[in-house]
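Written below as structure tokens is the structure these notes are about.
Only one protein chain is missing; all other protein chains are in place.
In order of appearance the chains are A, B and C, and numbering begins at 1 in each one.
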Amino acid sequence: MFEKGAKSGGDLESAQAKNKALEEAGAIVPTSFEGLEPAIKIAFQKLVEDGVILPTQEIVPPSVPEDLSSAIKSGKVRAPTHIVSTICDDRGEEPTYAGVAMSTIIEKDFGVGDVISLLWFKRSLPRYCTKFIEMCILLCADHGPCVSGAHNTIVTSRAGKDLVSCLVSGLLTIGPRFGGAIDDAARYFKDANDRKLSPYEFVESMKGKGIRVPGIGHRIKSRDNRDKRVELLQQYARSHFPSVKYMEYAVIVETYTLSKASNLVLNVDGCIGSLFLDLLASCAMFSQQEIDEIIEIGYLNGLFVLARSIGLIGHTFDQRRLKQPLYRHPWEDVLYSKYV
Amino acid sequence: MFEKGAKSGGDLESAQAKNKALEEAGAIVPTSFEGLEPAIKIAFQKLVEDGVILPTQEIVPPSVPEDLSSAIKSGKVRAPTHIVSTICDDRGEEPTYAGVAMSTIIEKDFGVGDVISLLWFKRSLPRYCTKFIEMCILLCADHGPCVSGAHNTIVTSRAGKDLVSCLVSGLLTIGPRFGGAIDDAARYFKDANDRKLSPYEFVESMKGKGIRVPGIGHRIKSRDNRDKRVELLQQYARSHFPSVKYMEYAVIVETYTLSKASNLVLNVDGCIGSLFLDLLASCAMFSQQEIDEIIEIGYLNGLFVLARSIGLIGHTFDQRRLKQPLYRHPWEDVLYSKYV
Amino acid sequence: MFEKGAKSGGDLESAQAKNKALEEAGAIVPTSFEGLEPAIKIAFQKLVEDGVILPTQEIVPPSVPEDLSSAIKSGKVRAPTHIVSTICDDRGEEPTYAGVAMSTIIEKDFGVGDVISLLWFKRSLPRYCTKFIEMCILLCADHGPCVSGAHNTIVTSRAGKDLVSCLVSGLLTIGPRFGGAIDDAARYFKDANDRKLSPYEFVESMKGKGIRVPGIGHRIKSRDNRDKRVELLQQYARSHFPSVKYMEYAVIVETYTLSKASNLVLNVDGCIGSLFLDLLASCAMFSQQEIDEIIEIGYLNGLFVLARSIGLIGHTFDQRRLKQPLYRHPWEDVLYSKYV
Partner (left out) sequence: MFEKGAKSGGDLESAQAKNKALEEAGAIVPTSFEGLEPAIKIAFQKLVEDGVILPTQEIVPPSVPEDLSSAIKSGKVRAPTHIVSTICDDRGEEPTYAGVAMSTIIEKDFGVGDVISLLWFKRSLPRYCTKFIEMCILLCADHGPCVSGAHNTIVTSRAGKDLVSCLVSGLLTIGPRFGGAIDDAARYFKDANDRKLSPYEFVESMKGKGIRVPGIGHRIKSRDNRDKRVELLQQYARSHFPSVKYMEYAVIVETYTLSKASNLVLNVDGCIGSLFLDLLASCAMFSQQEIDEIIEIGYLNGLFVLARSIGLIGHTFDQRRLKQPLYRHPWEDVLYSKYV
């Protein structure tokens, strides 16, 4: 509709000439940017008058919606939250675990057990507890390449997969038959002790239900060849725990089972399971209801899962270092049966 | 401040009596609910006049924030979306796959291949394509209990875990060394054919890089004992595909490799890989760029993963039916080495 | 000790000359290879006689152990197998599914449902059954990006992970609250029908236990706006199944629940669940005990898992195609609470 003014004098002159020519040809030519709007109005009205176009009703343009975050800030809108979370807040300058800043954790010389205490139990347990948690992790970190978890991790590592896939493939075998003994020991010992069952009543009622007492029995160890790890844990607990009533209960159960067979000793699983109950009960930081919830949710299984992850990651690295090829299970080891 | 009017005449009289008594004692007593507000005002002004209370500045009460969903509906607020999704819309009366309603899928007698076509490729491929996709699924559904995937699934099932954990533990072994041959065959055949390499150039350049040609070679099959599955697939493609140029390329590559050794036949992986390229190229529904993207993203791996899931789920059920106990790999099969 | 005979005459003469010289110098010189052993014996006895060396007791060399595979073949050793498997045999020229060769599967134009039938049920179900299995897969293949499974898959895909990790991350959400309704519907309908409970007794006893009847109820659908998919499935079953007694039971339960509220219709989950019972009962290929085992093991969950894998793989590809960046859940959507 109009020729924009240009930089050089020559160009300007040329523009003026063009505008003039357009005007003479009947065009409406504004001479400045400000003249554009009135020129459009004049052109529009002329077209309406000439009957070229029919005016329609004015539409009120929709107001531009406000951005959500500014609307929330100004208090105009209340957006519901879909997630609740309580263990770690990452919104500030540095994350906090149950309210404790990460730099405080370094400054105070916290250990792995202390961080587990904060993120799982939402409180800072005394050091004798967090040290015991670390001991459990050490003892459960690995149990050789033949158990289900390590085996699957090794197979996946040999398939050339990434670390997480290898770890995960092994973790998925942890459950009722592999890794579940500590949890079970804690559950049964707690129930039996709280119901004040005598060792005889406890063991025989388990037998009646066809359930082996979890935490009792060892392939090699026996009355005269005790498991040193059990002795060390018991020794630690006796010198550091305010009370060890659940462990004592496990010990008198062991006395009874040993009277039946010499290898029915309290094993590491049973020792950890019963001592964890003592940890929860003795520190006086949990209500009875909270302890029940912890046992029901399965925190001890969490300890086993975390601990064994160390071993499974180790097996992944080991196979990679050894440059092992794709594993194929030998045909000779499989009974191909059609009749089952 | 006033005694509320009560139901019975006797109560009303009693209320009037009480009000009268209060008034006489100096209380301001409204005689109706409507009189409450002016009475409060009178009481307030009297207390101010008497200097009992000091009036403070009026506070404008904060407006109650609006609920997010109504604010979005009314167009006041624009909430940014954090997720984009294009394959399935579940907001209406029934979900749609790439725009096709589920009941239409049943009515039109769609097969599994058609649904894969909609959810993966976002278009309805012709039936000769979706039928070929189904054939690939049949052929890759299982390969016995000894391969990595089935083995891990069997171990996890024997650990007493749920179906998803068993399936997943096996799936995680799928990758470069297990299940990757179809994808690799498609990639290398496409690259070689598109670059117009002669079979000699292709095979020898692979050899030069130390890479075995994927899709070529079989443990048992040979020039004089062809794989029937390959023959059936080729036969299907020749009668149903508009063109089979990639398959033809694979066949002349095979002719060259057979001249080197009699077992270097085109195997099922190579056959599926090359025919899938023909499927994409021949149906004229994908741009060249889209085909490249499909191969790069790894759709063929998706086919293998989906297909093999049928077998892995089958192995899970099989072990459960057989009531197999926890698997432990035999010690004798492990070389415990310290010196590596 | 001796100079080996050489090729040319000149060399031979030269060797003889050297041997002669050695003999004269006191060496024991054998004149042929056969003479080597006696020469060693003479030399040894001479050294013993001279007291240069002291003879020690003869050691019987250990016999070289036989290789395991040849020992098994010759019947000398019986190696126990550690794994039993029944669904697929991969030892021959081509794998067989429940005894059916893969090329037969292609030749006979089997579908995905037929292969599932072989690998899961170990028998070739009639086509009306395998077609119904395929219909279930179509209907359960996806349900949009907002459900737990698809959401986790999308998040993992946006973290740049491989296909299997994305799929698996989503599959792991399938369980009691997500995807479990079909299985539950089958279990409860079977139990109620087999115990000959009236719809009133069934629904009210569920209510008494505080359990919603699975398979009944819809967000949108109602008495006057039936779900077309349910109608199509019922229509298919009525024309193809020999009997539909479980479906009929579900329908009379629906009649009762509709008398309580108009949206308590039989939904797709309930329809599939009850019809799957009819499939098992009507084909006369399973004993009552086998049907109970199938329901207990959770084959219907397997169908859902397999079907939804199609959607989860589709979502993985979708996000990759869209080149979506790392997902981070918005802070504003989280209630950070310390007091729980």
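What to note about this one:
Operating definition for what follows: contacts are C-beta pairs under 8 Å (C-beta built on N, C-alpha and C of every residue); 3 or more make two chains touch, one makes a residue touch a chain.
Worth saying up front: this structure is predicted, and the values here are computed from it rather than measured.
When the full complex is taken into account, the listed residue touching the unshown chain is A:G111, out of A:P30, A:P65, A:G111 or A:P126.
Of the options C:T173, C:Q234 or C:S282, the residue whose C-beta touches the omitted chain is C:T173. Of the options C:F44, C:Y200 or C:W331, the residue whose C-beta touches the omitted chain is C:W331.
The residue touching the chain not shown here, chosen from C:N19, C:T86, C:S124 or C:S165, is C:S165. Interface residues of chain B with the unshown chain, by the touch rule above, are 68-69, 72, 79, 81-86, 89, 91, 99, 162, 164-165, 168, 329, 331-338, 340. In the full complex, the hidden chain is touched by chain A at residues 82-91, 93-95, 97, 102-103, 105-107, 110-113, 115-116, 119-120, 134-135, 137-139, 141-147, 154, 162-165, 167-168, 171-172, 174-175, 220-221, 225, 227-229, 232-233, 236, 293, 297-299, 301-302, 305-306, 309-311, 313-318, 320-322, 324, 327, 330.
Listed here are the chain C residues that touch the chain not shown: 62-63, 65-68, 71, 75-80, 145-148, 151-152, 155-156, 158-161, 165-166, 168-169, 172-178, 321-322, 325-331, 334, 340.
Note that only the chains that are shown with their structure count from here on.
Centre-to-centre spacing of chain A and chain B amounts to 21 Å, using the average Cα coordinate of each chain.
Distance between chain A and chain C, defined via averaged C-alpha coordinates, is recorded as 27 Å.
The set of chain C residues that touch two or more partner chains comprises 82-86, 89, 91, 162, 164-165, 168, 329.
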